[in-house]
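Every protein chain except one is present and positioned as in the full complex.
Take a look at chain A:
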Amino acid sequence: MIEDGPEAAGELRVDGLSPFLNPECTYHAEPSEGSELEKAAYALNTKQKIVKLIGQWVALFGQILKDDPIAVDFLETLRKEVTGDSRLSSMLREQLRDRRRTRVLENGVESLTRFDWFSSCEEPVGKCLPIRSQDKVLYEIFRPDHTSVTLMLPVNASVQEVMSSLVNPGGDHVLVKMNSMGDRTQLKLDTTAVYTSLGLNERLFLCTASQVEQLTPLKEQQGPDQSTMDTLEQMCSKDIASQLTNYDWELFTAMHEVELVYYIFGRHKFPGATTANLERFVHRFNEVQYWVVTEVCLCTDLVKRAMLLKKFIKMAVVLKEQKNLNSFFAVMFGLSNSAVQRLNKTWERVPSKTKRVYCAYERLMDPSRNHRAYRLAVAKLSPPYIPFMPLLLKDMTFIHEGNKNYTDKLVNFEKMRLIAKTVKIVRGCRSTPYVPSSPQKGLADRMFLEAPSIRVSTYSEQSLPLRNPSNIRHYVQNFEVIDNQRKLTQLSRGMER
């Protein structure tokens, strides 16, 4: 197992730390026979391997290990052991230093007497910080009369905790999750992390048991009444796509790869674990997708609507070029929504060249033969790229549901390797850092002529403040969407019979 290196380290946490994290049974192992000298050599060798493995394990999990008291305790115990043995501590320092050297230039002299397991772990850089399981996040809870309270609670707070911070225990209050269609789900008291698992336009409501049936969705849950076409018109597709990608990279890097494992195996099986960052990324996909549908369905002017379709297709071109497959598919799935697809008159007005591009991309979405088209396309990509997350999660679900964790009370390593292989895809995607694209003209601009309204270059940046990157960034991070399919279909029918 030790020979397996990082892969084995990745599997360490799957079934809980405790049996492994007992220095007595592994670290202090001794052979039963052989000369004293042989025994000593064996012991040193084993210890070195263990220390090396733990080093790799820490590197893999990084800062999130600090949220696990068992792990912290274990690392401290082992650190003391290692510090007492100069042969081990010098080896470990070497290992930690090596890893750091490959990342950043060292500045200053390192302390030779004390080492820190986490010295080479870095927090992802970016404006979007990872949510850690100890972090508090803003919960917004609504009452039946649509007034709300906001409070800071741990990201993993249980329904019980949420409720007890609002009402006295013992009452007949319940916490209800409701979507824009008015579908209500009463949450169980022991459910945790409800806030990060909320769907698009879903909100939490606190009421008494008798009020549940009267709860109605908020106005804001219905989404906007007006399109943002006026704003969109002034921004060029490429700039929007770049900002979408920049934001996606922040969200994607904030997610730790092990969150995938927690998510698939069930977060509750790993005390202190969070999947909030992964869920935020899942949420973002749905948001982008419905943004496309919403904008098209709210644009009542036929000519403008056709321009909008063209714009979204062009955005898809850029997103694909930027190797942002997650948002690429979000835009494409948005365009393939039945409410958009049925707008024949609008599609007729889209230039045939653009339509051809769309059709070619549509083939990538085809789920037949287990998404073969996509898998072939992605196999050719080199990092950095953002994968189509839904498919990774689907693959992992299949592996998990189709294979047992244990066979004859032994860990099913074959399964864990399959899981690890999928997790490693995510690692591979991010193995090279993403560099935000320069505002240079790319292939997309050569493939498509800019729409006339954008090509007029007599405007200065000042008269078109919406074109500046920070405004576009603000726009893409604050989408308001309609997620009610019925409503979208209605709007679509209202525009074209």
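Convention: a residue touches a chain if its C-beta (ideal position, glycine included) is under 8 Å from a C-beta of that chain, and two chains touch if they have at least 3 such contacts; residues count from 1.
As a convention for this text, contacts and distances are computed from a predicted model.
K.L.:
Have a look at "EKC/KEOPS complex subunit TPRKB", "Proteasome subunit beta", "Ras-related protein Rab-25" or "Cytochrome c oxidase subunit 5B, mitochondrial" and point out the UniProt protein name belonging to the hidden chain.
P.N.:
"Ras-related protein Rab-25"
K.L.:
Looking beyond the chains shown, say which of A:38, A:183, A:348 or A:496 touches the absent one.
P.N.:
Missing-chain contact among the listed residues: A:183.
K.L.:
Using the touch definition from the top, which of A:282, A:423 or A:472 touches the missing chain?
P.N.:
From the options A:282, A:423 or A:472, the contact with the absent chain belongs to A:282.
K.L.:
Determine which one of A:134, A:300, A:338 or A:432 touches the chain that has been left out.
P.N.:
Answering carefully, the residue with contact to the hidden chain is A:338.
K.L.:
Of A:48, A:403 or A:477, which residue touches the hidden chain?
P.N.:
In the full complex, the listed residue that touches the missing chain is A:403.
K.L.:
Which positions on chain A touch the chain that was left off?
P.N.:
181, 183, 185, 199, 264, 279, 282, 285-286, 289-290, 333, 336-338, 341, 359, 365-370, 390, 393-399, 401-403, 414, 418, 485-486, 489
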